[in-house]
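Here the complex is missing one protein chain, while the rest keep their positions.
== chain A ==
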Amino acid sequence: MKTKILMGLLAVAIAGLIAVPWIASYFYIFILTEILILGLFAASFNLIFGYTGMLSFGHAAFFGIGSYATALVLIHLEWPFLACLLVSMGASALLALVIGFLSVRLNEVYFAMLTLAFGMMVFAIAYQWRSVTNGSDGLAGFTLGSFGLGVDLILGNPAVYYHVVLVIVAIAAVVLYLVCRSSFGMILKAIRQNPERVSFAGLNVRTYRLVAFVIAGSFAGLAGGLMAPFLRVASPELLHWSMSAEPVLMAILGGTGYFLGPFVGSAVFVLLETWITSFTESWMLVLGIILAMMVIFFRKGLLGTALDWWLEVKK
């Protein structure tokens, strides 16, 4: 019964998201596009954080590489958008393989510090390799051509681009969700709870952590590939370590224990940022207070707390 109600709510939410361009202003179309992209970014992060128990402070490296990859392919090769996204995923998967290979052998704070260090290195490269990345200005001036697969879309139209983002993020979310529900996903959860027991069951924990890291990295790259045309620029800020903090905040805000938690976190984060910055400049102060409250009182996040309460009380 409860599952049916939740499924119903999810269906209504999806229907609402599809209908947005017909009922909302351009302003909210932009905001929702950002929420979806950052939600995918945060959900990919949660695969390694909430599921596998690895706190990475360098996830923006993959998001940023994805942005740069799409921007570079659009500028130099003018490939269809879908091909750009695949290049973004491939590039970030490759980078995640290298960074992950060197990082997953370490635990806890050492893993966090190493990912932060690699994230800073990637940022420094993007910032200084002017001939390729155009330095601090970033890559701009690219335009989206065709979508690919013979689908005829005017990607420059924000409403159309919103729908494209919605569909791609939905497909990516389903794939990530299936991974979480698989036997592999079960092992990831087991690794978070007790890595030693998993290795005594005959599995190489490092390999599993690395595979999770690469999957998470490639989906962060996909999110980055969607972000560059939306912002019309791929700039070093997307790779900055402060950008790595965003999926951490969103995942904690929404709740790491449920798959959709990071999406809820992304929505709350972006909406609050938009509304609060229109009243006051101290958005970071408000965000800080909210986060402190979440961690002290609602450790399961907004979605996690709400769902746990509802599933418990209304039995």
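Definition applied: a contact is a pair of C-beta atoms (placed from the backbone, for glycine too) under 8 Å apart; a residue touches a chain by one contact, two chains touch by 3 or more; residues count from 1.
FYI, contacts and distances are computed from a predicted model.
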Per UniProt, the name of the complex member that is left out, chosen from "2-oxoacid:acceptor oxidoreductase subunit alpha", "MsuE subfamily FMN reductase", "Iron complex outermembrane recepter protein" or "Amino acid/amide ABC transporter ATP-binding protein 1 (HAAT family)": "Amino acid/amide ABC transporter ATP-binding protein 1 (HAAT family)"
Candidates A:V132, A:L178, A:A292 or A:L311 - the one touching the absent chain: A:L178
Identified contact with the non-displayed chain, of A:S146, A:S199 or A:T305: A:S199
Residues of chain A (touch criterion as defined above) contacting the omitted chain: 178-179, 181-187, 189-190, 193-194, 196-205, 208
